[in-house]
Structures are given as C-alpha cells and as structure tokens.
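Only a single protein chain was left out; the remaining protein chains are all shown in position.
And now, chain A:
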Amino acid sequence: MSFYGLVDGGDASLKSYLNNLSGVDQVGAEARAAMLATRSIKTSSKRWAIDTAITMVDLTTLEGADTPGKVKALCTKAVRPDPTDSTVPSVGAVCVYNDMVSVARTHLDLIGGQHVPVAAVSTAFPSGRASMVVKIQDTQDAIDAGAAEIDMVIDRGAFLAGRYIDVFNEIVQIRQVCGDKAHLKVIFETGELVTYDNVRKASFLAMAAGADFIKTSTGKVAPAATAPVVLVMLEAVRDFYEMTNARIGVKPAGGIRNTKDAIKQLVLVNETVGPDWLNPKLFRIGASALLNDLLMQRMKMDEGYYSSPQYVTMD
C-alpha cells in the first residue's frame, strides 16, 4: 500500500504526519460557517440545488425496528422519490443495516433501481466496540450481500487515547476487505471527538488510510453534522487534494432535516472545495426526513403554493 506516499504504515511516520498538521482556528471556523449560512439561494439556483441535493441523499433507515417491508418501501422511494413526478431524480444511495442489504438490493433490482447503490453500516455500527475479526466479517457479509458502499465507524476510544495507529490499521484492513467491490466511507462520530483539531486529525488519518469518503456521524449522537465540523472536514479534503491530487468525498449525516440546511451544506462545499465536489460521487448527505422536505419545496416551486406532508410518502 502506498498511502499516497504520506506515511509508511508504521507508528512513527503516522505520528509525525498527524503532528505536522496545522491546528484549526475554532473561532474562525465557526464564524466562516455562520457567514456562509447566511447566503440566500433563490429561484432557478434553488431549483438546481434542490435537485442536486436529492441526488446526494443517502436515504437512511437505521432503526432496531426496521422490517423488510420498511426497507422495501424506502427503496421504492429512493428510485422514484415523488411517485407523481417522474422528473424527480433518484437519490444517491439507500443506507441500511447489514442484514437488510440483500433485501434492499433485491428489491431495487426488481423495481428498476439498478443505478441506486446500497450502502451498509458495518464494523459494529454505531459504537464500533467489537474485535477486529468481527468487524472484518461484518464488512465481508455486507459486501457479499450486495453492498456497494461500506460506512464504517472508527474506534473513537482508540483515537481519543492517542492510539492513532490502531485506528489507521483498522481502516486499512477494512479498505482491503472492500477491495474494488465497495466504496469505503469512514465515520468519525464528530460529536464524540470533542475538538475541531481532532476532526482535522481524524480526516487526514482516514484519507491517508484509504477512505473514499469521510463522514461526520452515525446519526445516533448529537451534535452531529454541524456546519463548522463539515467546514473543517471540507478544508481537510481540499488540503489533501492539494497534497496528493486525490479527490476524497464528504458525507455529513445527522441533523440535516430541511431544505435550508441541505442548501447550506451545498454552499459550504462550493465555497470550500469548489463546484467539482457538487456531485454525488464526492458529496452525500445522510438523511431520512430531509427528502420529504426537499420534495415539498420542489412542489412549492412548481405549483406556487405551500405543500403539506400529506402529499409526500411517509417513512
């Protein structure tokens, strides 16, 4: 493994790589995120943003109470979010627990949703508290069942204890399991990493270890995808691109519930890494309730009056 020539896979080189990172200006990051959140996106730009955001949604259900029926309904919605309007694009992916991957894949193929990938949350999601053998098996199961994207969680305990090499090796091993069959998204659970410096460190660690995407949160812990955290991760992606020419994707997840929030995320992307990242291959939004709000806003723009949750499907 080359690790982009940044580290050699040993503890010492990883430590020196991470220690050489510049720190994050907390006040500056929060101020910049707040400033970008005041941008107003209207009319045709808003229409474009809504459709783009729909293609970026990882439509998610991660509940203990998930049933095959619910997952199938979600898949149907993913392929054609508004049954009455065929101009609405399909979402970016369907995100489910491991045991629901085959249900989702089979149903998507059945209804003409071959273009919609299934993402699985693996490695003892959401806590990540399991042995490496179990995590690898977990990932392998998901890929065998047809998952094209793996959302893994890092071991936050190891990261906070300073055992960066353990976290690094974990990502490298899962990356190997994924091979060329699945995209790897690495979840940091930024709400548990406490500082922006840790978020930046985790971002560089994951990117060097071979992550295709870096993702903020599991959705099980608050705060999740706050604007400053996403900004810090996008800046890390931008700096990493300058160092290595590798384009790494970003996926905020958790707490993005309405169109306004989603458009704010797109503004952050455009202003930080540029319009190349305004693409579902490089930016995704993990959400469930968001899609309905996007559809209602889209109806409002088409029909000229405010819509109601009664006119979109229930989750």
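We adopt the following convention: contacts are C-beta pairs under 8 Å (C-beta built on N, C-alpha and C of every residue); 3 or more make two chains touch, one makes a residue touch a chain; residues count from 1.
Everything that follows uses one rule, which is that contacts and distances are computed from a predicted model.
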Hidden chain of the complex, named as in its UniProt record, picked from "Protoheme IX farnesyltransferase", "Aldehyde dehydrogenase", "Acetyl-CoA C-acyltransferase" or "ABC transporter ATP-binding protein": "Aldehyde dehydrogenase"
Residues belonging to chain A that touch the chain removed from view: 304-311
